[in-house]
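Omission of a single protein chain aside, the complex is shown with its protein chains in their original locations.
Note that the chains are named A, B and C in the order they appear, and that numbering of residues resets to 1 at the start of each chain.
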């Protein structure tokens, strides 16, 4: 057993933390989140330059060949800075699917452009009534002439509005919730019969609603084997959960530190808040929640390379447990800050929003707790 | 709307509280609980003398004609003194069934003897795998010659070992969990082919396991119409929940008061415990839980006379909510007392045991929460 | 004991319902039901309807124009208003400054201000909190120095709810900086916000909304007759205001309306092919909070009955504040969670009354996450829930 980071991982950590620290202070973050595109082309370029857009990809495609721990490291730094760059959508989800399912040509073309920072991707998978079920796909892909025709709706697509290319899931066979029968298709942002409506999310990120009214695409826009894409989807979602777990830990760490600092400086009734035992213990409980979240994040990250059952058990443990802890830390950070914690101008309010809303991505606390129970039964 | 007690209810409250205060101090209670029979014939006689064994029965049968509020009042006093007399088994359950279903002769004979303190009853209803399902009855009653033959097992029967007469539920038709098809039968404690094994319960009360290996009884030992007894059973269980709710409130009140008192007197690190803010707030949370429990007890008590749907919604709200609050108060009472709260010699430990174990009678917090959800859906 | 409402109380409920049916404007009702943003005119029209009916000042004695209701009637009124989609009655004039004026004000102040509150001529806001003095009011620093027949006010107030709509503000100001104890030397001052030197600056809350404000005073000249009661006795009046008429503090009516709305959402949302309300976990969470709400309502009614028969609520006020806010927060939390991914999109413009764009997700989704974050304030303001527990520990348990 070994909990130490490799030399490469330590370097990665230093690199990404420095970048966030130097380019993403709170004021800048707010400006970026409020900007037209909702992210910074400049920072994205720096991420590319430092090789950070290739973290999870094989070196053949310009990547760093990183695993779960590397994703966690990147996530943690992004959580510390509340980074709103489309890393999750482009690198982890989109890039991950191309890496796992793409033809050599697709990988070369798309991953190269992703790593270079020239191409943004998004994974258009969720639907109006799919909630958190991964296999739930009602959108259809129909074979027509030399290609496919996509019809259906896609919901709450992370950075859908910013992407150059959407990876759209659509059903080629089976019932709406079968694991088999799901295909993935590359769709350009300007495709005919595609309607996209982008909105801000409450945590500062961007999401989009997408309507596909018979979008026609060529055969070379098929990713992987239509109907046999579920396992790749599950695997990139595992990576996504690991990135988010790291992000939660980073943001919780900031929320705890900020709160402890606030308690020490703020006075009430002639005493520093830090002298009130009830507030001390609350801060301690936040600190404990952070420690548990960190343990679960490491667990999931370290299990990414293991067989599916081992990996997914850790993924669901992490997503469920961290969802619970993150919400607790977020809510208490505001509570302990009092009125000032409720305002737009202080970072803690935005940490809280991100910490709570993370639970709405890729399955919430309940969803993953139930899934954990099922996976745990199967393992027994 | 009126929350005041009637003149009669105030007198009842005074009477029963005085009796408990004067005859049931902690030391005496412990002796009674540890005695051969597990209750006090002397106190039972006093309860009879004061008319308290007739609280819920019509005046025609020597009762006081009391309703839900009266049962709650009796329960609260019993909770204050941790009374282990077989009131619930004999008066509320057994007597209640006879009152609701008995023929005139049965009512006259049995209720008279119950009110006079000469006869103890028990309701043998639960079975090894019935858990908290009221309609679950696998024991069978078969018509033979001029009577019935009972076969089956009855579990965790309150005061089964102390009862002169058992009221046994057995199925005359239907599937094991049908509401229809349940009959009730009066069985003497010395009946042939009846095996009874009495044990203490962890909260100081007594329970029994009963095996019926073809117990034969005469036709006049039938209570009500065989097969049509479910609604009467549900109604006496509603009364039982009200009594227990009162009992929980009484015991919680004592646990809260004792704990507050202890915090004021006990010193640690040179300060009274009451000066530690974390302990203050914990005591406040206990006090709040008590207040909520009291509200739910009143609600259920006041709804006893209402139509079934209104009554049962309040019953399940009370049993679920109070189960949760009672456990919290019990656990925290021990925690705030520290080591001394863990010992047999102090009352608080026994309040805690009763407060926690109440949840195992007539459906626990979860059972009634689910039932409440169903009843609430139906009401919508 | 009888938990049923009397025939008179039931008749009163019908009267309230009929009024709401006819006099609550439909567009306001629709905004409330849809969780849309209210603007000043919405509040004004609703308050005007109430005022016309004589039901605006439900806590005022009859002599000043109140309806003379019992606490139970007020409870029924609250419940029906929320259930019908009536906005809350803004308390700053009618339920905050007015009782203080009635109890401690001069005859001139009563004659001048009270009718103007009742007929909506004046719109009040509250100047209590200051930066650095949240729940600890006694440490306030905003000063008023006597200069002839005026006070010169300097300093800053904050968390002034809807101060952007107000034309009057009641303030706690420090008139004696050398007082022995921080509670002493404070006065209660009525200030016209059109006076030169007053600046109102918006504070944007974490949900992006402009609900509260900072109010700055820079050599503001306030006529000396605008002081309420005696100079340096303001702390007494402030405490009176804070403890006065807190039976509405449990907010049972609002939570019951939110509970119904939440159940409607849970019936509409699907999880694993079934309505969310049939999902065992969610269903049990709903049941738990519904049971807690029933207990809260009973506790509230018991306190009301106590008040009705002449008692004064003690630690019960704090219990009702704590549990009332916890339950309300839990309801907004469950509403957010019920939405699944659709809690994320934040379409601020969809909350405006006139919005006719394309909604994202189901039509009830837009305000839910925002409301959840906004409602975090409940356990902070009005004396944080931690402070309420201190009060119960001290006053209620003698700890």
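The rule we apply is simple: a residue touches a chain if its C-beta (ideal position, glycine included) is under 8 Å from a C-beta of that chain, and two chains touch if they have at least 3 such contacts.
Given the structure is predicted, the values throughout are model-derived calculations rather than measurements.
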Selected residue (touches chain absent from view) among A:149, A:303, A:327 or A:360: A:303
Full-complex contact with the absent chain, from B:31, B:131 or B:231: B:131
Of C:68, C:115, C:202 or C:280, the one touching the omitted chain in the full complex: C:280
Where the missing chain touches chain A, by residue: 1-6, 9, 69, 260, 263-264, 274, 277, 280-281, 283-285, 287-288, 291-293, 295-296, 298-299, 301-303, 314, 317, 320-321, 366, 369-370, 372-373, 376-377, 380
Residues belonging to chain B that touch the chain removed from view: 126, 128-129, 131-133, 155-156, 177, 197, 199-203, 205, 207, 209, 267-270, 276, 278-279, 331, 334-335, 338-339, 341-345, 349-350, 352-353, 356-357, 359-361, 364, 366, 370
Touching residues on chain C - with respect to the absent chain: 280-281, 284
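Just so it is clear, only the chains that are shown with their structure count from here on.
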Farthest chain relative to chain C (centres taken as mean CA coordinates): B
Whole-Å gap between the CA centroids of chain A and chain C: 39
Where chain B touches two or more other chains, by residue: 277, 281
Contacts with 2+ other chains: residues of chain C: 386, 389
